[in-house]
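Yeah, one chain of the complex is gone here, protein chain that is, but the others are all in their spots.
A and B label the chains in the order they appear, each numbered from 1.
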Amino acid sequence: MSSIAVSTTINGDDVEYLCQADETLLDVLRNRLGLMGSKEGCGTGDCGACSTIMDGRVVCSCLVLGAEAQGRSIETIEGMANGSELHPLQTKFIEHAALQCGICTPGFLMAAKALLDVNPEPTEEEIRFWLAGNLCRCTGYDKIVRAVQAAAAEMRGEAA
Amino acid sequence: MSFDAAYQSQKLKSVGTRPLRPDGVDKVTGRARYGADFNMPGQLVARVLRSPHAHARIVRMDTGAAEALKGVKAVVTAADLPDLTNGDAELFAVLDNCMARTKALYDGHAVAAVAAIDERTAKQALKLIEVEYEILPHVVDVDAAMVADAPILNDELFTGGVDPKPDTPSNVANRAEFGHGDVDAGFAEADFIVERSYKTEQTHQGYIEPHACVASCNPDGTAELWVCTQGHFVFRQNCADLLGLEVSKLRVTSSEIGGGFGGKTHVWAEPVALALSRKAGRPVKLVMSRDEVFRASGPTSATSIDVKIGAKADGKITAAMATLRYSSGPYPGMWAELGAMTSFACYDLENVKTVGFEVIVNRPKVAAYRAPSAPMAAFAVESAIDELAQKLGVNAVELRIKNAAREGTKSSYGPVYGPIGIGPTLEAAQSHPHMSAPLGKNQGRGMACGFWFNFGGQTCSDLNVNADGTVALAVGTVDVGGSRASLSLIAAEELGIDYKDVKAVVADTATLGYNDMTDGSRGTFSSSMATISAARNAIAIMRARAALTWDIPVEDVYWEDGHAKAAGTKYGNLSPLSVRDIAAESGNTGGPIAGHSELVADGAGVSFATHICDVEVDPETGATSIIRYTVIQDAGKAVHPSYVEGQYQGGAAQGIGWALNEEYIYGADGRLQNSGFLDYRIPVCSDLPMIDTQILEIPNPNHPYGVRGVGETSIVPPLAATANAVSNAVGVRMSHIPMSPPRILAALNAERD
Partner (left out) sequence: MVDVTLWGGLVPLADDQKTLSIEADTIRELLRKLQERYPALSGPIKNEVAVVIDGVIYRNDWSQRIPEGAEVFLMRRLAGG
């Protein structure tokens, strides 16, 4: 089977790769580009552990083909911090103990970032419904929601 | 080791604070490495062929075409995993579950596996393996499996625990009975009796990370295994036993673990990966798909339970009885026995009898799931207690308080209790504002208690004091939910140093002595004990080094606030030496400073919780919303309160999912129909409210800081608390969970008719 050449932007950098026609973006990220922060929890778009942002929209990278990234801009968890400076969401997730095992955390962070990018002041209900595509089995979501609220407040310049 | 584990009341500086976890940055940046995030040079990809039949004899298998496919490097079947179990039935069950030998016993049972250069080739190869099955009649329902003419799974299984010993095989593996007193006499005394049958469906632990490992067998007989597990030392032993490897030559490294909840306590695919690697002579990576996780790994039991409770008009329970049937998959476990032991453990009963039946069925082999077997028993018993309160016209909390077990109560499973925490959790519930908050239309409130045994177990830790005075702590219990933070706090407390100066890691099996796995709520309980012991041993060395430095007898050196101090006025001019001071001189005072500890952490103490739940039920659709939820549980001493709260909230959420939505659905063909997160619905963020927690701290007398395990008990009450809330909301007793919308509508319609 012949490969497809793809030129895309990942975390702001130009990236080129070859992939098979049926290969998912998640597999490309993990297996070809070494970006293993995106996790596979189901492979069917139900758990959100592989959430990435494509042209500003949250997608399950297990449901996007690697070839579809052509000409797009992809953000993954590896690009969330600015060098050694963590994104407020990352900081608040740690401060609020919003992770236990942490396997769902990259997906939650990507989804939450996409939310705050479009809605800097979400209600608890908006947060809960926005994040309903990301499964967490450890926390019961309580501390995740609080971490997102705290990060949103900080990003708005309010005292957390 | 002469380690004194007795509780000592003291003011704690580090323990009880909420510092940032040491693995936090790795986990929010995507750098933490889980089971599937590790690769080796020349690594192959493995895929497993699974039975599509619930029950079938494997008549013939031909792997020739698969082996001939270009890119395939090894194919294994049961023949490559010969039986080395030496009559150990439990280990044989693990082996047969890893790779079916003569019969496939459930839909999803592994029958062969392939290692190939890539996933595409491996999948293609699976299609080329020819298996001829003789399909046998199957049974998946626990009650159906017990009837006289049920299809028999194992011709050599005869019910244990009955007299006389039966002479015909049965799917009932064992009968176990617990209790004391005379229940017939007790029921005769009762003014009111409630009696009802309950059912619970099979659920999965639902960890988000599928099982994953990388196995590498070398030609010299050594092997390495990278794996997500709750117990790498146990996995090492299992794999060595099943493959005939020497334990010392198999090095197992536990990856970060993406959830386990009991489901990663024994091996599934790891022996298969090792067998493939051994045959191919190359490293092999095996990652289960979500479909495989559901079909072939760790579900809990489905159950069918009858409960009968009698009480006097004043609320005193005179007799209690339960008959519990637990499915265990195709191999017997002790799940029904655990259910029978825990059913009435919250209560002080003169006459009690429980009987558990362990039933094998054509479903995946049951694995532990957080306080295994207790939630279903609690669902049945706590529902009956609630019904009894209504019948008596008394408050449900008061009825429980009146009958609660206390110090000196003979437990329903036998022994007499020491100091226990059921009373305080109930009293806290009674006075909690949640209990008296008003309810709206279509809303209902329920509450329930829960009990679980906690464990301790074999534990080993190393604590190394570095030359700059910082501390490297190596523990052998896998960190499933923040224990590295808790154990760093413990080390800091005992040494009198700053939390930031301690770095805890989970050591691999080659670098630390044996540790039992992280189960039974033991991770922080037992490793904290070993850490305290290791720190005390390091302190003894540091005192000796200070004595050498000062040239005074070691007896005159004591340890306080992180410093060695000279005792008495005669040494008045000696300034105390900090850990840093002593460490800096260590090269010239005897070399590296380390404290080691090997111990068995027994005395974990039993655990109790009380939960309160409010729901709103839509009478048109039968859909239930949780509108408020409160968890009250005794932690002994909360080492890192944020992660204790996390355990309470997480257990409650899992229990709510079990109560409302989660269930294995089988077709008439015995095949699992909902092996994905779309159709097997675990709670999502929009399903739940904030979950309030109240941590009680009644010190455990058998731990230096009073710590108790907190991981499991929180999943015990929610099934019943939610069911009681729904029953109170709709006015119909819900006796079958999950209470999915169709089941609630059916109950409502039956009531209307």
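Keep in mind that, in the parts below, a contact is a pair of C-beta atoms (placed from the backbone, for glycine too) under 8 Å apart; a residue touches a chain by one contact, two chains touch by 3 or more.
The shown structure was predicted, so the numbers you read here are calculated from the model rather than taken from an experiment.
Enquirer: Relative to the complete complex, which of the depicted chains are touched by the chain excluded from display?
Expert: When the entire complex is considered, the left-out chain reaches B.
Enquirer: Of the residues B:D62, B:D602 or B:D669, I need the one that contacts the missing chain.
Expert: Residue touching the chain left out of view: B:D602.
Enquirer: Which residue among B:T200, B:N238, B:T265 or B:N362 touches the omitted chain?
Expert: Considering all chains, including the one not shown, the answer is B:T265.
Enquirer: So which of B:P415, B:P438, B:G572 or B:G591 would be touching the chain we can't see?
Expert: B:P415
Enquirer: Kindly state which of the options B:G186, B:G457 or B:G481 is in contact with the chain not pictured.
Expert: Touches the omitted chain: B:G457.
Enquirer: May I ask you to list the residues on chain B that touch the chain which is not drawn?
Expert: Its contact residues with the unshown chain are 160-161, 163, 174, 176-178, 205, 260-263, 265, 333-334, 337-338, 368-372, 411, 413-418, 453-458, 519-522, 600, 602-606, 702, 711-712.
Basically, only the chains that are shown with their structure count from here on.
Enquirer: Taking the mean of the C-alpha atoms as each chain's centre, how many Å separate chain A from chain B?
Expert: Here chain A and chain B have centroids separated by 29 Å.
Enquirer: Could you pull out which chain B residues touch chain A in their complex?
Expert: Listed in rising order, the residues are 18, 20-21, 23-25, 27-34, 36-37, 120, 205-210, 256-261, 287, 289-290, 480-482, 642-643, 645-646, 649-650, 652-654, 676-678, 682-688, 690-691.
Enquirer: List the residues on chain A that touch chain B in their complex, please.
Expert: 20, 30, 35-44, 46-47, 49, 76-78, 80-81, 86, 89-90, 93-97, 99-106, 109, 125, 127-129, 131-146
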